[in-house]
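Written below as structure tokens is the structure these notes are about.
The other protein chains are all here in position, but one chain of the complex has been omitted.
== chain A ==
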Amino acid sequence: MNFKNGSELEALCMETGKSMAQVCIEREVELSGRSEENIREEMKLNYVVMKNAVERAKNETLHSMGGLIGGEAQKLHARMQSGKTVCGTRISKAMAAAMGVMEVNASMGLIVAAPTAGSCGILPGAVLTTAEAYGWDEEQILDALFVAGAIGLIIMRNATVSGAEGGCQAETGSAAAMAAAGIVSVLGGSPRQALDAAAVALKNVMGLVCDPIAGLVESPCQKRNAIGVANALLSAEISLAGIPSIVPFDEVVDAAYRVGKKMPMELRETALGGLAATPTACSLCSRIYN
């Protein structure tokens, strides 16, 4: 049981009648020689680290290494308490979780790269908040993470998830695609709908450049994790409403890869272009390193 792309994954699900999560787990069992139980246990370890990171940022004031971020999750929670959110509680919570996990990351706390450290807030933000809203049990949460992982490894195989290679679309775009597919799948969407949600999420940020201020995983990274959860949730909603992606997932992945290849080096993590090259960023840079 193996798949190289989205359409092979979909075909396997249709042939066997198994869920995307199950197909992903069985593939893992075959390739690694580990038991299903063992593989679920490993994913649970990841889940626990994600959950703890979300909680930590809610309760602690964190200070990032570069000093550009810290305290954002608490501010968003304070605003939620006031009952006046613009986005509604669900998105606000998801956004707070994502930005919080990025605070944990930037202050040398424990996180799970998903798919990278720079995009580590999106999957926990989107999936754990949805899980809470729908009252998912642990098995459902792990299923969502396995589906997300399947999407992630397909993108890694056929394109890239590295900002240095493909820009921020490759990092925060992939993370949003992973989360969207996981959510759609557990909420009863078909494999095609899950893939479509991933396609939509990736399309929404196609061409997004990687331009971290001072080369650090803080700004704009943290806020792109906030938009990343929103992207994941909106894409899931679009797909679950029965609105298909006009361009199928595998073609979107390929397009994103080509766009990334065309990006100049300055816009791929080198901190030489985009926001990183603004006067403000340059003065912050000399403050941080001198």
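Heads up, the rule we're going with is that a contact is a pair of C-beta atoms (placed from the backbone, for glycine too) under 8 Å apart; a residue touches a chain by one contact, two chains touch by 3 or more; residues count from 1.
Basically, contacts and distances are computed from a predicted model.
> Under which of the names "L-serine deaminase", "Putative spermidine/putrescine transport system ATP-binding protein", "Sarcosine oxidase subunit alpha" or "ABC transporter permease" is the non-displayed chain listed in UniProt?
The record names the chain that does not appear here as "L-serine deaminase".
> Of A:11, A:87, A:164 or A:234, which sits in contact with the chain we cannot see?
A:164
> Which of these, A:12, A:214 or A:233, touches the one chain of the complex that we don't see?
Of all options in A:12, A:214 or A:233, contact with the hidden chain holds for A:214.
> Given that one chain is not shown, which residue among A:178, A:200 or A:240 touches it?
Looking across A:178, A:200 or A:240, the contact with the absent chain belongs to A:178.
> Thinking of the whole complex, not just what is shown, which of A:13, A:43, A:168 or A:281 touches the missing chain?
A:43
> Where the complex has a chain not shown, which of A:66, A:125 or A:173 is the residue touching it?
Answering carefully, the residue with contact to the hidden chain is A:66.
> Counting contacts across the full complex, list the positions on chain A that touch the omitted chain.
Answer for chain A: residues 2, 24, 27-28, 31-32, 39, 42-43, 45-46, 49, 64-66, 104-118, 120, 123, 145-146, 148-153, 155-162, 164, 178, 214-218, 257, 288-289 touch the chain left out.
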